[in-house]
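Structure record follows, encoded as structure tokens.
With one protein chain held back, the other chains of the complex are shown just where they sit.
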Amino acid sequence: MKNAFSCAASVARHFTTYAVTSLAIAASVTSVSAQDRDKISIGYAISKSGPNAGGADMTVTPNYELWIKEVNQAGGLKLPDGSRLPIEAIAYDDRSSAEEVVRAVERLATQDKVDFILPPWGTGFNLAVAPLMAKFGYPHLAGAAVTDKAPDFVKRWDTSFWFMGGSADYVSAFTKILVAERDAGRINNKIAMVSVADGFGIDLVKAARPSFKAAGFEIAYDKTFPPQTSDFATIVSEASNSQADTFVAFTYPPHTFALTKQSKIASFNPPVQYLGVGAGFPVYPGIAGSSVDGVMSLGGIDPNNELNTAYREKHTEIVGRAPDYWGSVLIYASLQMLGQAIERVGLDKAAVAKELSTGTFATVLGDETRLEDNQLRAINWVGQWQNGQFVAVSPAGGSGTAAVKLPKPDWE
Amino acid sequence: MLEHVINGLVLGGTYALVAMGLTMQYGIARIMNLSFGDMIIAACFATHVLFTALGISPIAALLIIVPASYAINLGIYQVMMKPLVSRAADEGALEVDSILLTFGVLFVIQGILLIMFGGGYNSYSFLNTPVKMLGTVVAGNRLLALVLSLAIGAVLVFILYRTRWGMILRAVSLSPQSAPLFGIDTDRTARTAFAIGGAMAATGGVVVSMFQTFTATAGVVFTMKALIVVILGGKGSIPGAIAAGLLLGLVETFVAAYVDPGLTLAAVYSVFLLLLLVRPNGLFGKV
Partner (left out) sequence: MKTSYAFILAGGVLALLATAPVFISDYWTGVLLGMTGYVTLATAWALFSGPTRYVSLATVAFFGVGAYTVAVLNDIMPYPLVLLCAAGIGITMALVVGLSTLRLAGVYFVIFTFGLAELVRQTVSWWEVNVTYTMGRYVFLPFEGRHIYWQLLALAAVTFLISWSIGRSRIGLALKALGDDETVAAHSGVDVTRIKLLLFVISSTIITLVGAIQAPRWTYIEPSIVFNPTVSFMTLIMALLGGAMRLWGPLVGAIPLFLLFEWLSGTFPDHFSIILGLMFILIVFVMPNGVLAKFDSLRKGSKL
């Protein structure tokens, strides 16, 4: 629960910001811009309410707040001349409406005239604002957006950067694990697959079908359900009847949680269980009410990466809860890159975009994080719960991070 | 086959439980309460806080939250609904007024929940234990919803059709204009019905929070599902709400099993729209 004081303070702050910007607009007719600035303004529109709020509240908003707080505690963002300027944040609620997010970005760009704009949550909303970000020349650090079309988008909008990869990446990494398991004789040839009928679920399932088939798997059960679905008794029982050893669900948190609970009830224990968003949340074991070891999902962390461990501790300390094991760290890294790019080239938007595109950065992902063709590719594609931690895994016997541990033990 | 019947009934139990409160408020108190689902969500959060922060079991939480909700809804009726009822020229005017007003209440509740808890997903595990029923394993918490809805439904039906007070409730529901002629205090009756409806929303919320992931802004989903059940069953009809709730549960389960899980909601709306065209007053409605 936030305390009433900080609420009141934030109202007052927003009110002053509004008043100040109105004044600034009135004044800007005479003096275009003051050279000696005392702050850097960074704005964003995010879903604080509406159906998208749950995702934004887990992965994006806390990282924005964390990063801004950390930077300001250190005295502000460093500029090329070594001076520091504090960040002034302007945050709007897009109320999970596409029209609203578009107008909020227009407001940030042409009314508030902020120096930088951070992206909204979700593939659809990132695409909705992409043309505007490009038009106004802002670097667009599309974080919470999974799309296979990123290579096209970087051509269309050359100041856009994509940090979460595409469905094909996630699916092909998972397929490799399945192939290794099948070749080792630990699972059969059948896959049961469900997906949520929205952009995320369908994008993944579209990539998964050809990938599984090309690897010689038979998709024994393949259904899509509406996002409002809350009861999975029938779906789990049909998936169970399909005799598949692999259960794949491209789902959002409410479905992931409900599927988990139903799988426990029905003692549905296929050797491989791969669930969607939510399975990588730190609260997931608590929601399941028992050990979730063996459950697989997107993302995962390297437990031996000290930078990441430090980040997780910091996040827990300042935000009050741990970050998720997939998107959070990518979003945070994108912000670090933005900060370092500003430190190197200043506040010129085009120069910052160029630096993001070509530079090498020290982030929580590693000391040498860089983008390839404006996309982050050093992403952990498959993760698995092992000993109470969601770690990045690779096929058994493969190199890289931890080896996958299958079959998944039965639900308690 | 039997498995799907049982799963369908268990799912339908939740719908019936949630809808009975709304049918009381809409059918007897004549308030079309669009903030009904948000009252359910508020109860979900209350349960969640009591359970995770204070360690009070959701079953025990029922004893706190349900009476509290009864009192709060009495207050809401007294402060906000009563002026509308007394100024309304006819039933249509009251309907439009109450829709607009509760639309406002919806946003207020939602806004308060957002400030207090943020927009994130909430879920916990309670009574998620397998219960074997006629060869089908169902979740304990979902079964509880079915049992509660049948029990509460039975009590309400008994009160409505076997007691003097129930007769008064029905009289007000049938003819609010002429009830006062028989010495019935319509205002008090409507207030009580509204508060009972609110208490049942809270009951639904406590139970639903055990198995469903909820967010501060998910209330409208419950309102609409409940509204469909209420209209299907005939407004003000408790047996109608139970029958319609169970019917929807069965439709969803059978479509998911035999047709396509992607069409469950499309099927629900089709059944609803068709029935509305054939029997505009619902399954158990007065013609």
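Labels for the chains are A and B, by order of writing; each one numbers its residues from 1.
Throughout what follows, contacts are C-beta pairs under 8 Å (C-beta built on N, C-alpha and C of every residue); 3 or more make two chains touch, one makes a residue touch a chain.
Please read these numbers as outputs of a predicted model, since none were measured by experiment.
Enquirer: Of the residues A:Glu65, A:Asp198, A:Asp293 or A:Glu343, I need the one that contacts the missing chain.
Expert: A:Asp198
Enquirer: Going by the contact rule already stated, which one of A:Ser49, A:Thr159, A:Ser211 or A:Thr369 would touch the omitted chain in the full complex?
Expert: A:Ser49
Enquirer: With the missing chain put back, one of A:Asn72, A:Ser97, A:Asn269 or A:Ser291 would touch it. Which one?
Expert: Looking across A:Asn72, A:Ser97, A:Asn269 or A:Ser291, the contact with the absent chain belongs to A:Ser97.
Enquirer: Could you list which residues of chain B touch the chain missing from the display?
Expert: Listed in rising order, the touching residues are 32, 80, 83-84, 87, 92, 95-97, 99-101, 103-112, 114-115, 220, 224, 227-228, 231, 260, 262-263, 265-266, 269-270, 272-273, 276-277, 280.
Enquirer: Write the list of chain A residues that the hidden chain touches.
Expert: 7, 10-11, 14-15, 18, 48-49, 51, 91-93, 95-100, 102-104, 106-107, 109-111, 123-124, 127-128, 130-131, 135, 197-199, 201-203, 206, 224, 226-227
What we mean here is this: only the chains that are shown with their structure count from here on.
Enquirer: Taking the mean of the CA coordinates per chain, how far is chain A from chain B in Å?
Expert: Distance between chain centres: 36 Å.
Enquirer: Mind pulling up the chain A residues that touch chain B in the complex?
Expert: That would be residues 1-2, 7, 47-51, 53-54, 56-58, 194, 197, 223-226, 228-231, 233-235, 237-238, 253-254, 257-258, 261-262, 264-267, 278, 281, 283, 286-289 of chain A.
Enquirer: Using the touch definition up top, name the residues of chain B that touch chain A in the complex.
Expert: Per the stated touch rule, the residues are 3-4, 7, 10-11, 110, 114-121, 123-125, 128-130, 137-139, 142, 211-213, 215-217, 221, 252-253, 256-257, 260-262, 264-265.
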